[in-house]
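Heads up, the thing below is written out as structure tokens.
Heads up, one of the protein chains got dropped from this complex, but the rest are sitting where they should.
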Amino acid sequence: MVKYITKRLLMGILVLLGTSILIFTIARVVPGDVATIALGSRATEAAKEALRQEMNLHDPLPLQYIKWLGNVLQGDFGNSFITKRAVVMDIEQFLPATLELVIIAGVFIVIGTFGLGLLAGKHKNTWIDGLIRILSYIGVALPAFVVGILLLLLFGYKLEAIPVLGRLSSSLTPPTNITGFYVLDALLTGQFAVAWDAFLHLLLPALALAIGPIVQDARVLRSSLVDNSTKEYMAVSTGYGLPPNLLIRKYLLKPSATSAITMMGMDFASLLGNAFLVEKIFNWPGISRYGINAMLNKDLNAICAVVMIIGITFFFVNMIVDLIVAALDPRMRKGGKK
Amino acid sequence: MAEKILNIEDLSIWYRTYRGYSQVVDHIHLHVDKGEKIGLVGESGCGKTTTMKTVMGVLGKDLIHIPNGTIDFRGKNVLTMKQSDLLELRRSGVSMISQSPMSALNPVFTIGQQLMDILKYSGKYNPRDKEALKNAAHEALTSVMLSDPDRIMASYPHQLSGGMRQRVCIASALITPKDLLIADEPCTALDVTIQDQIHHLLRELVEEKKRSLIMITHSLGVARELVDRIYIMYGGNIVESCRTEDLFTSPSHPYTQGLLSCVPRLSGGGLSAGIYGYVPDYVNPPKGCRFCPRCPYAKKICETEKPPMTEIAPDHTVACFRFGGEEQEKGGEA
Amino acid sequence: MSTKKSFLSPSTKENLRIYRYKFSRNKLSVFGLILVCISIFFAIFAEVIVPYPESIGSFVDYANASLPPSAEHWFGTDQVGRDVFSRVIFSFRGALIMSLVVLVISVPVGTILGLIAGYYHGTKIDAVIMRISDVFLSVPSLILALCIASILEPNMMNSMLAVTIMWWPWYTRLVYGQASSISEEYFVKNAELIGASKAHILFKEILPNCLSPIFTKMALDVGWVILMGASLSFVGLGEQPPTPAFGQMISDGASLMPDIWWLTIFPAAGIAFMILGFNFLGDGIRDMFDKGGH
Amino acid sequence: LSGCGGGNTTGETQAAGTTATGSTAESCITIGVSGTPDLDPAIAATGSSLIAAINMYDTLVHPSDTDEGVTGRVADSWEVSDDGLVYTFNLKKGIKFHNGEELKASDVVYSMDRLLTIGEGYAYIFSDFVEPGTTVAKDDYTVEFHLKQSYGPFLNALVRLFIVSEKEVTENTDASGSYGEHGDYGKNYLVTHDAGSGAYQAVELVQQDYFYAEKYDDWFMGWDNEYAPGAFKQMAITEATTVRTMVNNKELDITDTWQSLETLNALSQIDGVSIAEYSNGLEYNMYMNNQAAPLDDINVRRALNCLIDYDTICKTILVDSTLSAGPTPAGVTGHVDTAQFKFDIEQAKTYLAASSYADTYKDYPIEIVVNSDVADLEKIALMVQTAAQQIGMTITISKAPWVSLIDKMGSVETSPQITIINSAPPYDDAGVYLQSRYSNATQGTWENGEWLSDSTINDMIEDALGTTDVDARLQKYADIQNYIVDEVCPSAWLCDLTERCAYQSSYIKWPLIEEADGVGRCVNGYSQEYYRMEYHTELK
Partner (left out) sequence: MSEQKTQGKELLIAKGLKQYFPIGKDRFVRAVDGVDFSIREGEVMGLVGESGSGKSTIAYTVMGMYRQTDGEIIFNGTSITKNTKGRSKEFRRDAQIVFQDPGSSLNPYQDVRQILSLPLKVHNVVPKSDIDDKIREILQMVELPPDFMYKSPNSIGGGERQLVSIARALCSNPKFIILDEPTSSLDVSIQAKILNMLMKLQEEQKLTYMFITHDMGVMRNVSTKIAIMYLGKICEIAPTKTFYEKPLHPYTQMLLSAIPVISAEEEALKPKKIKCEGEIPSPVNLPSGCSFHTRCPFRQEICTKEDPVMQEVEPGHFVRCHLCQKK
């Protein structure tokens, strides 16, 4: 187990190094004059030159990379061109917001997937199954940002039922920063009204993010439930006279869950990067929106940092999912084939 | 005559397939008496497993269609049973050793977890008495010659060899006492030496505790050593049934004869030519006798009509126009 | 000589019949096929069939701007007076071309790499190829595509390029899994023992066995590529105006919801139409290659 | 190599005020902006930064409300030497920075030197004629600027010199910065804090989310306006749906000016919401790259000028804008009305026929690159494209985000053939605008996409800017403008933009808008001086 994790970690570091080379190269080779991008075209030549020195732009690319990597390893991604401060500080600020959002969305995904998936699997080939199937197709076909806009209009604009924008109503003070998660911090400091308000703010964007994955993963779960229900071991277990409920919830669900869990893990991990449209719509001050801003503004240091951070998170989420899957399905242990 | 524990009358089972119904089991009659060991012998794919799974009621309605027939177990028709009765039937009435040990165990639970659940829901034990459950499981595993029950209980199926898995399957079918045991080719993955031991175990179990056994196999040798009465199945029909001794002394159905001749003898003497042709297509089975296209004695009538089961000697019935029906006299020689 | 028919499978009538049966058994697959055919038809004949072909190109008619759906303009008109119906129909072309280009490049590349890695399972070649593809998989594809598209010139070509760069590793991974298990099969061993060339083994023995998941994934991926393109358009990195594109129309229209709803809803419906079509089709293809009998 | 400096202010919160974090004042006016501001006045250049700076910092002079020119603000009075090279300002006494220090002449000197040394933001408007280190404080309340060469509009330019407190900045300087003895020149500190003396003081900046500033009670101008907002909050929101929802919920008081026509229409439907119209001196220009074929022929450029439906632009696309009359925005000191082109396809044909591309222009497709961040630009491009089609010219349109557009304009080869950009003079003077738009000095910046390289214009501009006599200078400006339109015709001037935004008129009084006769006019950024507005909480 420990060996497996160490091996995964080493492999992950290798892959992340590859990712960093990739992104660094893209960010350095392609764009025009970095100094102009950073300081604007009317900045004085001296100011631009100072920046070039600072970013080692005169060095050959491999050397630039090594210097950059050296700084990164010390936790220094350089300064953002937009916010004019250390990128690390930006990330400190934006990452928790997105993580909080994505985690709630993840909870939705898990609950929704298992709920709908089991429902469809249990009632396979009935109207319930059909309805869930149709829902899943709609889920595939409707992009999250369209869902987000619809939710915003419905709940925030028409019904005014739920606070929709930002992380907290402007009348409230954010809780002291402990974890960066508003709900958690507010609970820890005993500000229940704040926690509730922050939670309400999370609802819609999380839902917009979760709906697509839910309906699709539910279908994956449903189909492996149906697949496995024709397996010999299900017939055999039925033959032992085990109660039907136990058969479905235990004997069928556990071996069927792995593919859906893998999918959910992937979805969850990609939410981190793909949340930007939803973050934009709900004015959510998250890392994804920050990353997109960085990209649109060619904020090169920030781009590299965001991609690396997302890569790292992606890697850890995948590893955790693999561990969960291995815990559920002994066949997957020992780093076995998928 | 002894009490019939299982009585199958005129049963047909059709699989739903993309080409239409696959008429796998066709009007079969079969019965098992209390304390009797019967053998169901036939080539691969002739419907042995299908029949027995239907007896257990584990084939879903979306998979099969039963156009006619009844399966009476202890006097109650399994096909029309309520869910609760069915559960009861499986808990105390019948158990089945699956043919495919590789896929008969749930891959994500340890053997122990699976055995314990069977015991817990069997109604024979107090579900809270962990100790008793564990002992029962241990006992079952040792009875099939698995030497280290603790380790086996803690293992997942994929950690066991095929032979071990097969023995685990056997153990879980024997773990609680049942009136009827269906053994579906229980020894395919086992060495002849172990196979021999398992057969011994099964025989003991049935004989000592007055239970009944259906032994499914395609090996006539196994049937000969183990059972009292044999049903020969071909293409979804039961073509011959008789006491074991009679089968080897006076095989009557052409298929039975062919089958016997095909078995390579330990005494040497070369190989037979095999039976001409291949098994029928179940979606469009031959209209008359299903063996007719391969039968050296086939006649006109065999193509169009199904031969009835005819008793040619006490306890010896054959479904062939060479015996019985109006063709009986002429059919003797060919 | 073994010609085209050998590529997929021996085209016996029986096989085709089974495929057709399995495919058409699910009515939705047939429905999907119809939707896809309609989409292709739209894409090819857009200019001919739309009621206002001029709306596709550069055209402004402020007198008729922002009209709601009516008999003349089924889907209404946009802010500069172009017919939304015509533009939606025309967008099918861009969406199809984008998915086509992306898949036509990324599928062969990914597949060949996957085949090689899978066949040389457990060797250095395997490790190198798979680690490289891991690098691309280690960042969410949309992020990396955006990153590439924004750093390069933001236009259709570069978006496609960016998405393509993101796409091949998925096929490598898919084919890798398949190929590494297929290469354990006896028929591959046999070909090796006979002394067949590596090319024969990779492309004639292993590849055909990987095609069904590839085709299935391709059908489903068309939907993803379209969505990806739409997302890129949403932040201004996609098809360039005035050529209509779904994502562009949705993002332009989104700011006008809910009053001028037809600018968002109809293009969204257009996307949904195509994606549904290809998803149903993908399901059908999967059913078609499904080994399970019933 | 910790070159980037100051990345290690660990754990410190964004807050400038120690305890006031986020607690929102009762009458806080909330404004939508496209991005959170740069608070450092030496860097500030974006719209939102400018607004923040104007409200937090004081300047020596202030644009005059009534007539052209400036009035004193921090400066009580000033003199100019005869050669126009020395400007001496006498400062008011008792002006207090937000940190309680008094504003002295040395602070002005420090601010100027700091701006020039850092070299970003508005440094460029001084860097040509003021050297760092040449400005001197004669005494605590007298400051002298020594110009390298005479520069006519210097006084006007001073509205962009925001005065920072030397003490506060030096106290918060990170010594490891790249400005030698000045360390990082307080850059890092000023990302989230201010060091000004203005009407409002920074409280909290949450990057890409909002900037919150509260009223500074000891502001030297005093608070006669009892309804002045107690605080302002700039929120970075651009998504139209978001804006609408917030306006609807009265969470947003003034929107940014980049909302589309349709959004504004919808917003105006909301109860208590009005559309504010004002002019910041922004002129919409269609830049043509004069060195790229076929735009290197004046007649082709003239033809394109005739393909623009100016009326539709002003009425339908950039609603309520005024027709542009010449190469400078109307209302800027020194602007004159020049000859104007009309939408006339026949005329365009005539021009084309007269050009050297008369036979071949069809082989030269022209690309219009539009800024993808501004919704309406595409509509204008589309219109031109449609009109061009009628005479067989091929025009293609592509969109680029602002940053890549700037990047492209860095060299003549990559500069778009045509692009549409609005620009405004950095301060109220036509000359500085002419210089940034048409002289060689600014080629390669986004303000100058024409690549004119016309020595006549260069000389004329240089001469005009060096003229200290106001009337003579304005006359020279007029000549330049006419010359540009008649002899060079480097661009097309689409309109003088009327900026439009929605605001909650039911409880906000906005004198600039409400007291204006027609469209309110002001120097860029000064439309949003919050101390002048009234925020009636009781009406909300």
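For reference, chains read A, B, C and D in written order, and residue numbers begin at 1 within each chain.
Everything that follows uses one rule, which is that a residue touches a chain if its C-beta (ideal position, glycine included) is under 8 Å from a C-beta of that chain, and two chains touch if they have at least 3 such contacts.
Please read all numbers here as calculations on a predicted model, not as lab measurements.
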item	value
Among the chains presented, those that the missing one touches	B, C
Which residue of B:N135, B:S219 or B:T310 touches the chain not shown here	B:S219
Among C:S24, C:N64 or C:N209, residue touching the chain not depicted	C:N209
Omitted-chain contact residue, chosen from B:G75, B:G274 or B:P314	B:G274
Where the unshown chain meets chain B, residue by residue	43-44, 147, 161-163, 189, 191-197, 218-222, 224-225, 248, 258-260, 262-275, 278-279
Missing-partner contacts on chain C, residue numbers	1-2, 6, 8-10, 12, 14-15, 185-196, 200, 204-205, 208-209, 211
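Rule of thumb we're sticking to: only the chains that are shown with their structure count from here on.
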item	value
Taking each chain's C-alpha mean as its centre, the one farthest from chain A	B
Length of the line joining the C-alpha centres of chain A and chain B, rounded to whole Å	54
Junction residues of chain D - those touching two or more other chains	239, 241, 401, 404
Multi-chain contact sites of chain B, meaning residues that touch two or more partners	63
Interchain contacts (touch definition) - all pairs	A-B, A-C, A-D, B-C, C-D
Of all residues in chain C, those that touch chain D in their complex	57-60, 62, 65-66, 79-80, 150, 153-155, 236, 240-242, 252, 254-257, 259-260
Residues on chain A engaged by chain C in the complex (per definition of touch)	11, 14-16, 18-19, 22-23, 26-27, 30-31, 137-138, 140-143, 145-146, 149, 153, 157, 230, 269-270, 272-274, 276-277, 291-292, 295-296, 298, 303, 306-307, 310-311, 314-315, 337-338
Residues of chain A that touch chain D when the two form their complex	31-33, 36-37, 39-44, 46-47, 50, 53-54, 67, 70-71, 75-76, 78-79, 82-86, 88-90, 93-94, 149, 152-153, 156-157, 160, 164-166, 170-171, 173-174, 177, 280-283, 285, 289-290, 293, 296-298
